[in-house]
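Certain chains of the assembly are absent from this excerpt, and the rest are unmoved.
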Amino acid sequence: VDLEVTHWWTSAGEAAAVSEFAKVFEEQTGNTWVDSALAGSGTGANPVIISRIIGGDPMGATQMNTGRDAEELIKAGLMRDLTDVVADMNIDSFYVDESLLTPCRYEGGLYCLPVNIHSWDWLWLSTKAYTKIGQPVPKDWNEYVASWPALEEAGILPFGLATGWPFSGIPGVLMSGIGGSDLVLAINRDKDVEAVRGPQFRKVAEALDSLRKVISPETMVPSFGDVGNQLLEGTAAGNIHGDWLQGDLQVAGGVPGKDYECLPALGLGDKLTGGGDSFYFPKLPEGTDPAVLQAQADLARILISPEAQLKFNLVKGSMPIRTDIDLAAANPCMQKALGMLKNGLLPSGDFSLSSDTQQQFQDLNTEFLDDDSITVDDYIERYASILESDE
Amino acid sequence: MQNSVSIRDLSLNFGSVKVLEHLDLEIAQGEFIVLLGPSGCGKSTLLNCIAGLLDISDGQIFIGGRNVTWLEPKDRGIGMVFQSYALYPQMTVERNLSFGLRVAGMKKDEVEKRVARAAEILQIQPLLERKPANLSGGQRQRVAIGRALVRDVDVFLFDEPLSNLDAKLRSDLRVEIKRLHHRLKNTMIYVTHDQIEALTLADRIAVMKNGVIQQLADPHTIYNRPVNLYVAGFIGSPQMNMFTGTLSDSTFTTEDGIVIPVETYAFDTPATGSTAAVLGVRPEHIVLGDETAGMPFTIDVEIEIVEPMGSDTLAWTKIGGQAITFRCDSDVVIATGHKVRIGFDPARGSIFSAETTNRL
Amino acid sequence: MSQTSTMAGASRVAATNAVQEARGPRPKPFFTPRKIIIYSLLVVFSMYYLFPLYVMFTTSLKSMPEIRFGNIFALPVAPNFDAWVKAWTSACTGLNCQGLAPGFWNSVKITIPSTIISIFIAAVNGYALINWRFKGSEIFFAILIFGSFIPYQVFLYPMVIIARELGIFGTLQAVIIVHTIFGMPILTLLFRNYFASLPQELFKAARVDGAGFWRIFFEIMLPMSLPIFVVALILQVTGIWNDFLFGVVFAGTQNYPMTVQLNNIVNSAQGTPEYNVNMAATVLTGLVPLAVYFVSGKWFVRGVAAGAVKG
Amino acid sequence: MLKRILFNNLPAKIAALPMMVTVLVVFVGCTIWTIYYSFTNSKLLPTGKFVGFDQYERLFATSRWNVSVTNLIAYGAMSLVFTLVVGFILAVLIDQKIRFESAFRTIMLYPFALSFIVTGLVWQWIMNPTLGLQTTLRNLGWTNFSFDWIANPRMVLFALLIAGLWHGTGFCMVLMLAGLRGVDEEIWKAARIDGIPTWRTYVSIVLPMMRGVLVTALVIIGSGIVRLYDLVVALTNGGPGISSEVPAKYVFNYMFSGGNIGQGLAGATMMLLTVVIIMVPWAYLEFGGKGRRT
């Protein structure tokens, strides 16, 4: 039977990764994976996915923003409870961190399955740029900040940035790298407003403040892939971006350790903030062919099966959700990450904060970056008040 | 005999604007009635009410003895000809003529027969395959009439059918319509604001003003014995000359003190005492020079302006302070500044009460 | 500056000579300041309008390295249609690497019925509003026009729910209905104004002839409304073809229009964009509405003159 | 008699049914729905409880919303003025009995055929400081050349304007041209006899005569401005920072990706209110004034 799967993995590398899932699914079950990709991630695809579910034309499975959004769909009874489907797999035993599954649980049911772990927490550095100014490549964020004046003097962009969403992950990275695990837990899990007003968070805000001074809209490039090129060419010295940047660097012929360096958690912390892409399985309308329901269940199991996990994550460049997979083939950066993964994951914002709050944080960060008249104090205060109002 | 069209107590409002109020009109079988009045007086509105194109506010309409007040236009037994011809531009003449019949689902050979007959009456056989855009104004008008003709109805309604045409064509088609009426003998109701059309075509003219019929009579009566000042002024070109003044016994004294004896005038209402009145005399009833002999009233005047009109000449002058016009033969030599003697017989004029504006 | 003074000089000479010798047509110098200003303005404006089209075309004919290092003015060094071919046949969205082609046919499937139905309904509306007024018809029209100002987003959510309740969500019917609804205000306005400019007497004549509502509409009114039809047709074809939001939300997966594919290709969130393919895809998507305008632009201008002016 | 009122004009009423349903269900019904839920705390689904004016209080305390409104007003005013002015100038130029009239007309009109998405993409490409016009000209030797409006918070609205005008002025030109051609030839002759210069005739005599066209153009441009969304998304996505945000985008973000329908609908209701405030006087002039004119 046909099973429609929607997702927003539309770039070449991502599509290749998805096709691994599809292949496994089709080989093992004999069903057909009907692929509906929608570009535009959260803003473009999410409304369409949600409106289709609400509109009574649900797909068989879909990628979706994890978090409290989905909760409402679950509440409305629009999502399939997977508890029985994966009952015999003992999923708690192999998931890297149980926190990954937390957002999927609701009143005792299980409604989604994270299929990979992504982390934003990477500082990427250009070897060529530092060769130009005759300095060693920094080992952590602080050294990196210290090198900015020299870079600027040499006409090199200290921090390359693409317009639009790539900025949105940076404040979170600074928070976990500079603020440390406790701060992240206090804010993202406990919603502790006082932590925001505390000294640790102030350091984060100051880091963001210093960062905005070396970023100017004029030097921004259209896409983060272009930043990768800047790093390889040495026209920009560093960039904070998620692990998927690696794929682009590799495609452009960069070799880790030689052409670029990667510093997980800014070289400061020992845990990564992790988030995953999750799949949901909407409840199909009454009278749907039982074979389709079966295919849905099969797909759920396959997505988290070791075979599919290995194939998918190798191509995608992300980390698998299972601890029991041998990733010897992974490159040095990935190896570093796998090492840190053993320490567990820090929860990222979308686990416990509503997307409304996240949207507001993002609005605030965007505004702060751009508008120098907002002081660090203002920033902290507004941040606190948004957090306060999160329900 | 039963009347062909009878309108009883008709009222029509557009929202709060009352256009027609309690209007009654009886039209005999085969009569040619002209509705005449200035623009905006409600002529077209009345015609549209008869045709059923407007929903009336009150009253009843009978056509051929049937109460048609609530019937659709097509069921009223009427045909209508419009000012702008209103030919269907994308259809040939033949299709224009036959459209209504085909809509009614008439048999094909019957349709053909009727179209052929109408085309023959109107002499438009050679035009049947043309589109309206390729016809001259007069031809279009004929096709428009043909469209009413084929419907084989008792009552024809015309809404200013000639007013878009030039003067020459207008006078030719006027005669044609008259011939058509002689031949068909249907009832015809004809709206116009052109008094020449009204006078030449009508069996009876209904002169309207502000939705009210002022006078309903044959053209000769309308012209020579208008019932009030309004009708007197509206009919006749150049306009009737009006003297304001006082009427006492058998003399009329103008404001300037000029005395005009009116013994010869046949009063509708016997005159009593002295009343403010208006004496009207038509330009062609004023005579000049030798002809003034024997006229009850004569006076010497100076010519102000002369308008030669080919067949006759119009002259403008003053009696007292009052500007007047008179018409004389084009052979008479007069020019601005000439001093002449003119005169008229009040018997051929009209006298109105200044107060009620009605004929005395 | 010197231009104008010589002109003035010339006309002075002409003026003195003119006293006796002026004869025939007024002499017209080939270059007058007026003409120079008019044409230079026109050329400058034309450059503004044409530049993006030029950029689109040339970029789509270049290779990626050439784009990254060259300049956007330059003509392609080695023009080739690879990007076009890729955009049409093999650009990927997720796993589907069929390019724009299937989207093209979906767009055709959506555009044709939506255009026909929306125009038909709007034409009937305009006709009823002018010739068959009934109590309240003007109020409906006023609300309709007012509605054209409301952002679509306001309606999206409830419309999804309505469509769900009607059981047509995710079908062609749904997207056709949505296009009809949102095309209604402006099209109804157009048709209403146009029908208002036709002589009322034609309508009356047809009623006396016994024709009813539909008969008059089809046999009398429609054949006379060609100019305004062309305008409506152009507006709807381009509008519906360019639509993204309704297509993606209401049409259902099987019917995703070309713009969705374009969006997928261009906005693939991650990785280095292939600008040449993007531009080729953009040009390809715009080709249909562009063709419509280039072919029928003259009619459009005429139709607008016939309908819209008496606003 | 009642039957007569009901069935009078029946086919017309039936034919107008789609319009009546649309008006009642979509334009009235959905609007009421929108207003109602803007007073609830609905998140992803319209299920929230009534919370009074909470959403509005938050709305007006949000700097992104306030910036959006300011932007829309600034952009709207400029766009309206420039579209009308440029449209009129173009129409006047075309009206000068020029050669290749239809070619020029087509050149000016074709952008209208393209979607805002395409418009935004192309102009983003052209105006991008690191790839487009600026870099190109710098590479060619004008090292001081600067054209970074799209990346400059103070100029970004003008960047939007450039793209917006590119898209919309052609249509305005067509409308104006229709208006110009509709002006009685004898007016022109009278003005020439009076010795009134051409430009003066256009400005003082012809322009005021084109009221109908101006109203139509105003309605069309105005409704486009209020709805402004696609162009911003494609060209700047609200950036840099939030300097080119617009209300429609705010509404859309909160309704669909922000998962706060209540907030989104509150924004939508405010937009609606603005439209009402602008439209009511116009509607009064247009429809209410008719009684006086005849």
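Residue numbering begins at 1 within each chain, and the chains themselves are lettered A, B, C and D in the order written.
Definition applied: a contact is a pair of C-beta atoms (placed from the backbone, for glycine too) under 8 Å apart; a residue touches a chain by one contact, two chains touch by 3 or more.
Owing to the predicted nature of the structure, the values given are computational and were not obtained by experimental measurement.
The complete set of protein chains in this file's complex follows the formula A x1, B x2, C x1, D x1, whereas only one of each kind is placed.
Assume only the chains that are shown with their structure count from here on.
With centres computed as the average of Cα coordinates, no chain lies farther from chain A than B. Chains joined by the most contact pairs: C-D. Averaged C-alpha coordinates put the centre of chain A at 37 Å from the centre of chain D.
Work out the mean CA point of chain B and of chain D, and you get 55 Å between them.
With touch defined as above, chain B holds no residue shared between interfaces to two or more other chains.
For chain C, the set of residues that touch two or more other chains comprises 156-157, 263, 266.
Against chain C, in their complex, chain B makes its touches with residues 48, 51-53, 72-74, 78-80, 82-84, 86-90, 99-100, 103-104, 147, 151, 159.
The part of chain C that touches chain D in the complex is made up of residues 38-39, 41-42, 45-46, 48-53, 55-56, 59, 71-73, 121, 124-125, 127-129, 132, 134, 137-138, 140, 142-159, 162, 180-181, 184, 186, 188, 212-214, 238, 242-244, 259, 262-263, 266, 275, 278-279, 282, 285-286, 289-290, 292-294, 297-298, 300-301, 304-305, 308-311.
Residues 199, 201-202, 204-211, 215, 219-220, 223-224 of chain C touch chain B in their complex.
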